[in-house]
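Missing here: one protein chain of the complex. Every other protein chain is in place.
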Amino acid sequence: MSAYLRKYNIMRTIPILNIKTENQTTKTITFNDKLCSRAKPGQFIMLWIPRVDEIPLSIMNSQKGEVSVTVKAVGSATNSLNSMKKGQNIGVRGPFGNWFSTRSNKCLLIGGGVGIVPLYFLLKKIVGDDKQITFINGAKTENELLFMSSIKILCKNQTILSTTEDGSYGYKGIITESLTKILRQEKFDIIYACGPESMMRNVFDIAELYKIPLEASLERLMRCGIGLCGSCVIGQYRVCRDGPIFNSKQLRKIQDEFGFSRLDFNGKKIPI
Amino acid sequence: MSAYLRKYNIMRTIPILNIKTENQTTKTITFNDKLCSRAKPGQFIMLWIPRVDEIPLSIMNSQKGEVSVTVKAVGSATNSLNSMKKGQNIGVRGPFGNWFSTRSNKCLLIGGGVGIVPLYFLLKKIVGDDKQITFINGAKTENELLFMSSIKILCKNQTILSTTEDGSYGYKGIITESLTKILRQEKFDIIYACGPESMMRNVFDIAELYKIPLEASLERLMRCGIGLCGSCVIGQYRVCRDGPIFNSKQLRKIQDEFGFSRLDFNGKKIPI
Amino acid sequence: MKSNSLETHIAGLHLNSPTMLASGIMSYSVDFFQRIAKEGVGGIVTKSIGLESRKGFENPTIVQINNGFINAMGLPNPGIASYANEIKKAKNVLNIPLIVSVYGFSIEEYETVAKKAINYGADAVELNVSCPHVKDTGLEIGQNPEKLFRAIKKVKNNVKKPVIVKLSPNVTNITEFATIAVEAGADALTATNTIHAMAIDIESTKPILSNIFGGFSGPPIKPIILRCVYELFKTVTVPIIGSGGITNWRDAIEFMLAGASAIQIGTAIALQNTKVFNDINKGIKSYLKKKRFKNVEQIVGLSQKI
Partner (left out) sequence: MKSNSLETHIAGLHLNSPTMLASGIMSYSVDFFQRIAKEGVGGIVTKSIGLESRKGFENPTIVQINNGFINAMGLPNPGIASYANEIKKAKNVLNIPLIVSVYGFSIEEYETVAKKAINYGADAVELNVSCPHVKDTGLEIGQNPEKLFRAIKKVKNNVKKPVIVKLSPNVTNITEFATIAVEAGADALTATNTIHAMAIDIESTKPILSNIFGGFSGPPIKPIILRCVYELFKTVTVPIIGSGGITNWRDAIEFMLAGASAIQIGTAIALQNTKVFNDINKGIKSYLKKKRFKNVEQIVGLSQKI
């Protein structure tokens, strides 16, 4: 059960400090926010685009009061956000939700597409801690593999396995094949996963098979972000408040829904 | 300008812990209250008698979480309070207002009737501090002189001058005569006064004559106790918030009103 | 049946504790109902359900101001047909009363949805005639005496289970509407829904909620809703369920002393999390014990005796 402090949920409106283009569809947006700059990897914010929308976004990085999110344009809010200019105002609430544990030693991070955002943040935080890290990232094609150059620098003594569906970079294939391959050879203390839910469901099933503890970052529709409205519910959990990170034990309790169904904007259960 | 913290003004309802009869009309009521037990001499509380009234009362003593007020029955609220039993509930807000300064060395405390309540509290706090104290108390008659036995113990190395109008105890006469007498002989660093306003006005005029700084504790009708409603206004000051203790400089600013006029319950200026 | 000092009765419904889940709070999923049942919730009110499904408003749908919230969800709900499964499932797995909250864009819709909800197994319906932000439902009926009367009457004539009416505080005189509701047959009243409010962001100079206006809930509105309950207790004889800013057991007691037979918890689930039901129930129990009351029903309306 994650903490919730009133001040986190009071919206702060602040100008965009910096915008970086990651690829054709994805940008990284940086702003100043004290509360969010203390966020832990896995936590998210609610970002308001005035008179457009308010959407949940994982925190990608935070340091010295500066906070970054990485946004893939997939619809009206994300497109509108990605076309904003430096200096324009956005509203921020958060950080919300729980975070990845960082106790384990031999870690496997597996992320697909924009799902690697919180894993990248996690990587940055744990990479100096004398841990053995394997980072598996995957995307449809090379230029959708995010943060590659930073990841290479961060992981110079660690393992990176990149996968593209079209083979334009790293292994050709889907990311879970890389996972199975490596688990056949090596044992890990923990797997951290974020990405499309069907991929994460596969990761879960594989992790169960190999009996490796998993922490997966889930996504659901979010409105309140603080455990009140019910939009993000999965089983007995609220992704915003009890998650977004769920461990193997919790995932087992929601295995009928995890990877299969979610609520739409009407609160109706629909297939994923 | 005195401090005001929100929590002070949230009413606490608590049982009466103890009741002590001081004389025919006056009782001391003790209760537990953490906030008030940190009050300083001169501060007051608003005391609620459920479904009867809420009245301002000076704090008479406070120690180890226990707080006492001394109440003279003069009307419906004070009569009703003084007929309450141990264990019955009263409501308390406060402490409010400012307090007597305690920097000066050679102090004269002068109080009339139930007005000695805050002076008694002050005496208790400063008597151990290597100060030279003269305590002048006065009343109509002997048994209206409050706290005499304690005061005698507290002031065993100090001066006590008691005055009664009927001469039943100490000097016969009015209290300000004692004051003039002593000021002709001695110089003081400060005078602290509390009592009927006409008496305090006399004290003020005498203190001005002898050029001795004065701190007087004023009384006005009080409703809110926190500087909002205007019931207690005197000149530009609110007795509840800017007082109840006023120094010579402030008293000079309100000398047209001090001792002469006050607002009644209708907000109408009436003679004192 | 074991005696339980927290037992409460509302229009024939038997509640093990007077703390209920308010409508619209985490109320899509029966799994979540089970979670709070473990915390001792006495009864559950579902999200307000209409005839058709609704997407609700765009985000932001909620904004926090101090310790209160202004929400304009826009009644997102799957519609009664889809919700049937949840009602049935709830009745299978829960052994506490399930009250389906019902709204409609017409008197007929209220009737149809209420009938269906009861047929699917609901123990009662709560008519939401007080939603402050969706046009043509809620307030448009809750603020119109004549429509209010007809809507309630129609539902009453067609369902055999208790009909609770959730009133709006956004009226000049709530007792007038309460009287109408009771005359039309309401078995109990929920007092109240949220208060019409808004927030503006001074940096962007824009209203924050996509709908501009929303309903204010949480601790800031408590003294206002408490007054509504106090006034209602003087006016009507049917049980009153308090709803507005109740966050801890002291608030709960205050509402019951004012005249509420039970209370609903909404915003406090965000502020205190799901343990709030248990915390409140425990607090009420200690209070009853300390004050030597035999049961919670003894304190209902007690503050009216002065």
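In order of appearance the chains are A, B and C, and numbering begins at 1 in each one.
In this section, a residue touches a chain if its C-beta (ideal position, glycine included) is under 8 Å from a C-beta of that chain, and two chains touch if they have at least 3 such contacts.
No experiment lies behind these values; they were computed from the predicted model shown.
S.K.: The complex has one chain that is not drawn here; which of the drawn chains does it touch?
M.R.: B, C
S.K.: Of the residues C:G43, C:G68 or C:P162, which one touches the chain left out of the display?
M.R.: Of the candidates C:G43, C:G68 or C:P162, C:G68 is in touch with the missing chain.
S.K.: Looking at C:A37, C:L148 or C:A258, which makes contact with the chain not pictured?
M.R.: Considering the complete complex, C:A258 is the one touching the chain left out.
S.K.: What does the interface between chain B and the hidden chain look like in terms of residue numbers?
M.R.: 1, 4, 6, 9-11, 13-14, 46, 48, 50-51, 53-55, 89, 91, 93, 223-224, 226-231, 233, 235-236, 238, 241, 263, 265-269
S.K.: Can you list where chain C touches the absent chain?
M.R.: 65-68, 70, 143, 170-173, 195-200, 202, 205-207, 212-213, 216, 219-224, 226-227, 230, 250, 253-254, 257-258, 287, 299, 302-303, 306
What we mean here is this: only the chains that are shown with their structure count from here on.
S.K.: Connecting every touching chain pair, does the picture come out as line, ring, star, complete or other?
M.R.: Basically it's none of the tidy shapes, so other.
S.K.: Identify the chain whose mean C-alpha position lies nearest to the mean of all protein C-alpha atoms shown.
M.R.: C
S.K.: Work out the mean Cα position per chain and let me know which chain is farthest from chain A.
M.R.: With centres defined by C-alpha atoms, farthest from chain A sits B.
S.K.: Busiest chain-chain interface by contact pairs, anyone?
M.R.: The chain pair with the largest number of C-beta contacts is A-C.
S.K.: Centroid from C-alpha atoms only, then distance chain B to chain C, rounded to Å. What do you get?
M.R.: Chain B and chain C have C-alpha centres separated by 51 Å.
S.K.: So what's the Cα centroid distance for chain A and chain B, whole Å?
M.R.: Those two chain centres are 65 Å apart.
S.K.: Report the inter-centroid distance (CA atoms only) between chain A and chain C in whole Å.
M.R.: Whole-Å distance between the two chain centres: 36.
S.K.: Mark out which residues of chain A touch at least two other chains, giving numbers and ranges.
M.R.: Counting only residues that touch two or more other chains, chain A contributes none.
S.K.: Can you list the chain C residues in contact with two or more other chains?
M.R.: If we look for residues of chain C contacting two or more partner chains, we find none.
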